[in-house]
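One protein chain is absent from this view; the other protein chains keep their places.
And now, chain A:
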Amino acid sequence: MALELAFKISGGDFSNAGKASSRIKKVLKQLNIDAKSIKKIVVAIYEAEVNVAAHAWKGEVKATVGEENILVVVSDCGPGIENISLAMKPGFSTASKEVREMGFGAGMGLSNIKKNTDELNIESRKGEGTTLTFRCYY
């Protein structure tokens, strides 16, 4: 038995990026998941949400909250990531000046997601979009 949650994100909408992670956080607390795991999950989802807002046009977060783990799929329509292994490098960023001025764009998002998840898969097509799939065990 698992619980499905879905959220939409629009590109450029930083004020609403964070809705999915906050809502999922609430559910995880109700499930009595330990605080450390919650923190890792929430940070990973939040970074992925912000990436959609910062780099893509629109996207969605789908979470499957299970008994042992959570599976999160963040997919977007956007420019895609050309070189995934380069993008994963801490510090690498193509963020625009505007995005940097808002306090994002340190190039730490993807590596943070990697650090906080147990399984991570990134698929991307140039000019079409990106799909991040990750799983965390509690």
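We take it that a residue touches a chain if its C-beta (ideal position, glycine included) is under 8 Å from a C-beta of that chain, and two chains touch if they have at least 3 such contacts; residues count from 1.
Heads up, the rule we're going with is that contacts and distances are computed from a predicted model.
J.: Considering the UniProt annotation of the chain absent from this complex, which name among "ATP-grasp domain-containing protein", "Xanthine dehydrogenase family protein molybdopterin-binding subunit", "Iron only hydrogenase large subunit, C-terminal domain" or "Methylenetetrahydrofolate reductase" applies?
T.: Of "ATP-grasp domain-containing protein", "Xanthine dehydrogenase family protein molybdopterin-binding subunit", "Iron only hydrogenase large subunit, C-terminal domain" or "Methylenetetrahydrofolate reductase", the absent chain's UniProt record names it "Iron only hydrogenase large subunit, C-terminal domain".
J.: Out of A:Ile9, A:Val42, A:Val74 or A:Leu132, which residue would touch the omitted chain in the full complex?
T.: A:Val42
J.: What chain A residues would touch the chain not displayed?
T.: These residues of chain A touch the chain that is not shown: 1-3, 18, 21-22, 25-27, 29-33, 35-36, 38-39, 42-43, 46, 65-67, 103.
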